[in-house]
Every structure is written in structure tokens, then in C-alpha cells.
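Could you have a look at this structure, given as C-alpha cells, before my questions?
Missing here is one protein chain; the remaining ones are kept as they sit in the complex.
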């Protein structure tokens, strides 16, 4: 199990200084002119960000932060009730739900769009048709499209796409997302909304965020949302009630 | 196990709208004038924030985000190597390390300061002396003071305290932190730095953040730092090397 | 952060042999005469076990394995629904609920009993009375006693205590548990059952299991129970229904 010796470029210390990558934490980053979102994304992506990119990431993080009483927050509240001395365990339990079925679909959408991005014109359209045909033949959901509640359109996606249109940078992912949406609508004969996860995937794709890291961005946003759920538990505890309600709702049957 | 019926004030939906508390997500929060930090802290604390408070939270989050190769990031990298298909599991593993020994000390510091805050003058000083005496008699570390590396002063704390001095709001926690530091220095006959965790606890105490929620803020900041560690693993994988190095360093002995 | 060089006594390998502590895995432990429970407890406690001890641990593990639809299994089922590709995440989420409020009380009970164990006769009784008085004055529950459902007696405890009576070894914890129960009944003027957690704590105390490790034994037992819950999800999925039921039961209120 040999491996060449790895290094880390994230952080180093001296007696009286701390560095995040090549920046002096106190002098360069805590001077009041940089926000947490800018610093963390630059830290994760290892590059500086434009003003527009900072706005886009702020918008994505706000959008992905909160979804109400979902499996993720139900898990967090249940664990918190059992181990309130250990808040990080409740948050960790909730984050473990950022998997293939919900927020984690962002990666799958990004991988689909990545098939369209290098193509142009009729080639891109043919590939979009192939993607739709594949999913229809397997009778599976196309990640990034459709929402069980928001019809005809997810209001968050409209706002996110507007923001993408304002970008001075490349829009290959954004255009591919819209094209695929058109092909879907045509194929199904009805309009299917681009959902918020799909819009976030396209915006991040155009900023060169690797698909794996997109799920990480979702995890950060959800961690904030889950802290709000635990904070609400302090004032309006629901854990015991959830237990009771679920217990009553699922009867015993051999 | 009866409990009065709880409610939630965090999120609600209609067909074409999403609300975070009493705010329309798209119209009120995604209009480009609000950042993620402002929105998430307002969501967690259920109140609006001043410009100065937003700056303070940004500074705290940046400060707590990254600490290099610590037990938390070692755990995250080790889990990522074993289950790369499951990034949220690696982040969750790393967050489980936000416990009593490191970042979680923020709560203990806040609880100590809360003993001083309601007192004034000589009463406050006597209570500070009592706190020091208690810890010395139990030979335990006083949370919020001392750092294994940064001497004589933690550069982050100096910056954080400066920021606190600029506040127009109450400074009871901040003043208590400084007073307790003076009593510690006098008692031990040498200067012990206020560490970054102590400074963050005082700043948040003066903004009425409940001690339990302080640990939650630390968890959010760390989740961003851990995503940077996993992002670095994609380019410079270290998990297998960590395994090898640890295995070699800890020999078998019956 | 210096520390003397640690070692490990758990496992070593050669090309064609594996050792667990000083035992050859294949020749000594997989010869068909040793069960998993015996091997794992010997591995954890680093000592051989008597036949009676093996029976006691089997009984404890069976007793702690399953508790139906609790916060722990609700968390596991919720996470499984969101990330079915990642079964270990669902189990981990459920185990995070083994905290201070339920199974983790085993440690607190063991620590109470440890105050009685070194005493005899009237001294032990006086200390038991002191323990009851402390908890009554703080209006807190005495860990190991009482059950919200099983009255007058928890049927599992009766069986566990019978098993303890059959032991040829020391019974200081068992006798302390019964004495404390008598003092509680007298003080409250009514019978309060010794619960299963209390009985397990006493049986393990008499086998010299450290209190911290008792929680670990509970974690192992629960991991088996949680796998049964996930296995049931494969045939009778409940995660989406739990989401729906909880969402409907907790209305929005500002």
C-alpha cells in the first residue's frame, strides 16, 4: 500500500501567524473586507473569485440551506432528543441524509450536463435526446428536472437562472440545462420545471466546481439549516412527539 | 411520553412560493442584497442582525473554519478514502470530533463567562478569582485561555477582540473575558493568551447566542473546512498514506 | 502535544497468519468451538471469560438489541431512505442516538452503583439514602429505575437478575442495585422497577467492565437491531411515510 508522499496546501502556523493557503489569516482575510462565503469557496476551490461568483455562491447556499421537516431534519431532531449533550452528533446524523435521493442528485445532474457541454448545435441536441431516451427506457427520473410540489415552475430556479444569465463567464452548463429541459418538455409533451438542484448544478458547473465538491457545498448549506432545526428544538422540542407520532402511525404486524 | 403538540417556524411552501420564517425566499432573500451568513444566522437566531453583527459572524466563521491536519480532518480523510462514493459520511465523521476537547470548549467558556456577566465591579472580580481557584484546585485547564502554539498571544484573538470593541451593543461577555484573563495572569504570574475559541464565545455571548448554539456555529464553520480537506484529497490523496504512517508508528505489543 | 509512543495489542499479521491479541485467528478462534460473543468480549476486555460470563453477555446483548420504533431507528430509517446506497450511514445515524437519555444511562447507573460497592452494611445503606436524597432534591430521575411502560416490574430485569444470582463470582454491583431499589421504594412509598438498563449495568459491573465500555456494548447490540430495521425497510419501506406523518403532525407557526 505504497503511495508517494502527499502534501497539504490548506493551512500552516508560526508562533504568531496563521496562514490559509498563501494568505495571512489575520492580515489578509480578517481585515473586514472578506466574507465567510468568499473565503471558504476560495479555500475549497483554490482560486480567487469574481464579485459575481461570490453572489452566485451566496445565492446557492441560501437556496440549499433549508427544506423544512425532511428526513434529514427528522433524523437530526431524533438524535438530538436522545443525546442533547452531543449537538454535533445530531448535525452529523442529518448530514448523512445528503445522499443519492435528494440533495446529492446535484452530482448526477452535473454529470449529465457534462455530456452536453463539449458539444455544439445539432450534436448537443442529439445527445440531449439520447439522455432523455435512456431515462425513459429505464423509466427513471432525470435528475435536475421536476418537483413534487412546485408547478409549473420552481420559483428558486427562475431566480437562479436569471443570476446565471448575468454572468460574464462561460454558460455552457447553463445553456445545456436549458436545452435539455426543452428536449424533455418536447419528449413528454408537457412542461417539467428545472428544479433548484438542477439550477445549482449548472451554475456551479460553469464555475468549474468538480461534481464531487458540489455535494460538499450542499453539505455546508444543510449544516446551517440543521443548526436552525436544533436551535428550534431548544425552544419547541419535537423529538419526543415525533417518536410518539411515528410509533402510533406504524402498527405491528407479523 | 406525552408532549404538547409542537410547531415549526422555519419553512413553509406553496405551489409557487417558499418561505423561510416570515420571509419570501426568492423575493426577500435571493434579491442579491443578502448574503448566506446574514440569512443563516437570522434563521438560526430568529431575529434580524445589524451590519456590525454580520461582520462579527463572518469573522468568527472564517476563524473557526480551518485548523489544518487535526483529528477532525484526519478522520474525514480516512473515511473518504474508504467510502469516496459517500462524501457526506466523511464530513459527518470529521464533525463528530467537534467535542469537549477542542472546538466544543466554546460552550464551557461561555458558561464560565455567564457567571461573571450579571455581576459588577468587585463582585465580578471575586467571582473570577473563584473560577480560577476552582480550576487550579482541580488542576484543570480554564477553557478559553492558553494555546499550545501561539505565545504570547493568539493573533486571531487580538483581531476578534478589536472587532468586539467596535460594537455599539453590550460588551458584558467581552469585558468578563478580559477581566478573567487578567485574574488568570495575576494568579499564575505569567501571561496566558485568550485563545480564539474564548474570543468567539465572548463575541457570541454579547449577541445573545445560546451556548448550545455556539457549538452549532462551530460545526457550520468546520463543515466548510472539511469540504476543503476532501477537495484537496481529490488532487493530493493522503488517506492511504495516513494509514501507512499510523500503522508503522504504532507497533504491536501484547 | 508530546505523548509517549503508544502500542496496540489487538491485531497483527504475517503472510499466512492473522492474530487477534495472542491468539491465532484461524487455528485458535475459528476452530468451531468459539462463538462471536465470546471472542469479541474477550477481545474488548483482554481476558478470558467463564461459561457463565459468556451466557450473561449473550443475554445482555439480546436484551439491548431491539426497542422497536424509537428515535434511534427513526433516524436510521430516515437516513436510509435518503441515501440507500450507503447503509453504514443509516446505522451510524441510529447509533448516534445512544446518548445520555436512553441506553447511555447505563454508564450513569454504573457510576452510582460504584459509590455503593466499596461499602458494607449500614454504610452502604446510608450512601444509598444519600443518593436518593440528592436525586429527589434535584427532582431528577435515578438512572436504572422506573420504566414508562413496564409496571410493576420490567420482565427483562427479573430474568437478568436471576441470571446474576447464578453467578459464582462477586455480586457487589447486583446487591447494590437491589439495595438501592429497596431504598427508592421506601423513600417514594411505592415500588419502582429496576429497569433493563440498570440490571445490565450491575451485571457488567460485577464482571469488571469499565463504565465507558458498557456504552460500547450497548452500541454493538443496537447496531444489530438497526440492521434489522434497515432489513425491514427493504421489504416494507417506511421512510417516506415517516416524512409525511411527521410533516403533517407539526404545523407551521411563526
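Think of it as A, B and C in the order they're written, each chain with its own count starting at 1.
Following the convention adopted for this analysis, a residue touches a chain if its C-beta (ideal position, glycine included) is under 8 Å from a C-beta of that chain, and two chains touch if they have at least 3 such contacts.
Everything quoted here is computed from the prediction, not taken from an experiment.
Although one chain is omitted from the display, it touches the following shown chains in the full assembly: A, B, C. Touch with the chain that is not drawn comes from one residue among C:134, C:182 or C:244, which is C:244. Of the candidate positions C:29, C:110 or C:183, contact with the unshown chain belongs to C:29. Touching the omitted chain from subunit A are residues 1, 5-9, 11-12, 21-22, 83, 85-86, 88-89, 92, 148, 249-254. Touching residues on subunit C toward the chain that is not drawn are 1-3, 5-13, 15-18, 20, 25-26, 29-30, 32, 34-37, 39-40, 43-46, 55, 57-59, 61-63, 65-69, 84, 86-89, 91-93, 95-99, 104, 149-151, 153, 155-156, 158-160, 163, 210, 212-213, 215-217, 219-221, 223-225, 227-232, 234, 236-238, 240-241, 243-244.
Think of the hidden chain as still there; on subunit B it touches residues 68-72, 74-75, 78-79, 81-86, 89-90, 92-93, 96-102, 104, 238-239, 241-243, 245-247, 249-250.
Heads up, the rule we're going with is that only the chains that are shown with their structure count from here on.
Note: centroid distance subunit B to subunit C, computed from Cα atoms, is 32 Å. Each chain gets one centre point, the mean of its Cα atoms, and the points for subunit A and subunit C are 38 Å apart. Rounded to whole angstrom, the centroid-to-centroid distance between subunit A and subunit B, based on C-alpha atoms, equals 23 Å.
Among all residues of subunit A, those that touch two or more other chains are 68-69, 84, 86, 89, 92-93, 96-99, 104, 238, 241, 243.
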